[in-house]
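One chain of protein is taken out of this complex; the other chains stay put.
And now, chain A:
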Amino acid sequence: MRPGTPSPELRTVSPWSSEDSFNGLNTQSATTGEVGGQPPPPYRARSLGAVDTQAVRDRPVFRHTSDHRGWIQSTTSASRPQDVRHPRTILSNRSDPRRDVEGQHALDNRATEAEDANAEDHISEERRKQLFMDRSVGKRGEWDWLEDRRDNDPRYHPATEESHRDMVEMLERLDAQLATLLSQWSVTTTLLALVIVAVVAYPIIYPSDPDTHPLLLARQTSAAPIRNKGSSAAYRSPEVPYGTQLRSGLNVRDVGAPRWASGKDGDIRDIWREVTRGGSSGEDGKPIPTGLIMTILGRDEVVEHKVEDLTREILVIGRHLSEAGVKRVALYLPNSVEYLLTAFACAFYGMSPVLLPYNQPHVKVYELINSTGADALICAAGNLPLDDAAEACKNLKLLTWVVEKTSRHMDWNGVPDSADDHLKVSVWHDVVAEQKGTGATDLPTNDQCPPLAPIISVWQPVDPDIQPTITTFTHQNIVAATAALITTIPLRQRLTPADLILPADGFTHTYILCQTFAALFTHASLAISSVAGPGVDLATASRSISPTIIIASAETMASLHAKETAALTSMTGKLGKYTHSQAMSAGRMPTDSLVFRLLAPSSSSAGNTPGKLRLILTSERLGAKTPFLTSTMLSDLRLFTRARICYALTTAAVAGAVAQSNVFDYRTEAGDGRSPFGAPISSVEVTLTNEDERALEGVMPRGQVVVRGPGVSGGETRLVGVRGQMGGDGTLRIFDV
């Protein structure tokens, strides 16, 4: 039944049922009827002072209905819902205990009146009794339809509707349960709530970004859009995309040339010239930083060399060698400053240095000297027996001993009789000492120098019985590789004059040699240690210094990994490693918070100040049968050493490296193969060839690896014994065949 319509079965009493006009007053009596349609009489403002309460009480009360009846005199006469009394209670004359007529505020006239009217309801006593009797027998009165409508109207009794009642009950139950739940709030609850807020708020207040954008690691090489049949597209570093020239040199400008002039490629001589420029003021007036060159002797001693002294030694030794008329100078030295000085001296005086692998059996060394056609040998004193050497190497014209300080009291000038006519023996420090005051210290310019001679490198596998590969590199190969290795590392992590670089592997390997040249060219400090070699222990190599960058061999890193993994036994250590791995897989280097400094595995392996070591450059020598590093090993090594690690792929015929992994790439892959090598460096480009065309379609071609570029000896070479595949993220992966 709609509210506003009377019940059809009851007698309808409405203004419209009478013949009177709408606007006219109805014939219903004022006590029980409806006035119909008209607004209530205006409310007269009460007078100040005495109030005629009886007149006020007698005033009729109107209420507005939303149906056609409009304003009607309120029969239940309640202006507030809480004053609505159920019609059954109207019949009693019992006074409402809520009512306090005398004490009500004068402004509350209407309410008071309503309550009064409610109590009396303008019904006479007899009528009231009659109604009561009728109701007790169940007879419905003339106004019961109104009461029914009021009962059914949800606006008056919203809580009595069935569905509403359920919902209200449910809400009240829920409310009660919530109240009991929250009433058990205690100190622990407060603590828990604080902890939860902290867990939620901490990553918002201290957000940690990955070191590099993950999408930069998702595509690390740029592929050429065109390829030949039978080979894949050429893959290059993003620094030198398709259509640009590969990096071919150091971009060396002459001293007086303007800043915008494009530089020349340069050669090894320009590297030492750049070293000598350290300390002077540059073109824009800013002083060029000086890089220190120091040698680590023994356990404690660190000897620093002055650049002028070294320049003088270069000139002296170069003159000494060229006066002896030698063309190829074999170097059989451990890592030492003399090694580098000989390489520079050969560059300035037009001779070829032959880089021999150290710590080989003597017979092997003689073989190599003969097969490379070396006519001079610079050797550490006592490393080779003089008689045997003179006997085996008939081509030698000059043999220079490099004597360490402790043995200088001995006489090394002796020559065996059999070789007296053609072999001259000299001692390095004597040669340098006798020409100390006389030699000039200015480096000759390029026109004064004889033409450049190539550098010969001997690539010896770990097993001395295997035949080595002898490669001839031009100066352009070396210099292109040096420049590419400088720029491969992004600017944030690049070699700076504030770095101290420790080559912990022999200079024979062109990767180490080119990185050392890169260190010299960028005016970084260089620490040379004679114990450096493949497989050296990092702690031994970096005994009295704290290097920021270490260039190590894969054997060193593999043995370091094995040692540290064996030492990691405690649960807290493992937990610390797990948490750090999580940080690394999110792209961040793990930081040394206080908690983890206590818990984490000790990084005592390298550097005397843990945490200062920031970068380790390690290389895989293809064909040398060295142990390779898997992706998980590299990830663990990053955690053990707290340093970023770059893994480079090197081979005999390529100066420097073929490819080097991204310094910010901390992603781990499962598997026992070599870790992915990242993008090719900017001096080479990599192509994969395969007879099967289907292996080359798509974006992950696989096949034999062909390397081309200014960094490759002979322009082009093919990696033997391995197959390569380009990963989906642009990293080069190498598999043994």
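Note that in this section a residue touches a chain if its C-beta (ideal position, glycine included) is under 8 Å from a C-beta of that chain, and two chains touch if they have at least 3 such contacts; residues count from 1.
One rule holds for everything that comes next: contacts and distances are computed from a predicted model.
The complex appears with one chain absent; UniProt names that chain "Cytochrome b5 heme-binding domain-containing protein" among the candidates "Pyrroline-5-carboxylate reductase", "Sorting nexin", "Myotubularin related protein 7a" or "Cytochrome b5 heme-binding domain-containing protein". Check A:Phe132, A:Trp185 or A:Phe735 against the missing chain and you find that the one touching it is A:Trp185.
Only one of the listed residues, A:Pro225, A:Gly285 or A:Pro451, touches the absent chain: A:Pro225. When the full complex is taken into account, the listed residue touching the unshown chain is A:Val200, out of A:Val137, A:Val200 or A:Met571.
Even with one chain removed from view, chain A keeps its contact list with that chain: residues 181-182, 184-186, 188-189, 192-193, 195-196, 199-200, 203, 214-215, 217-219, 223-229, 232-233, 582, 585-586, 667, 697-699, 728-729.
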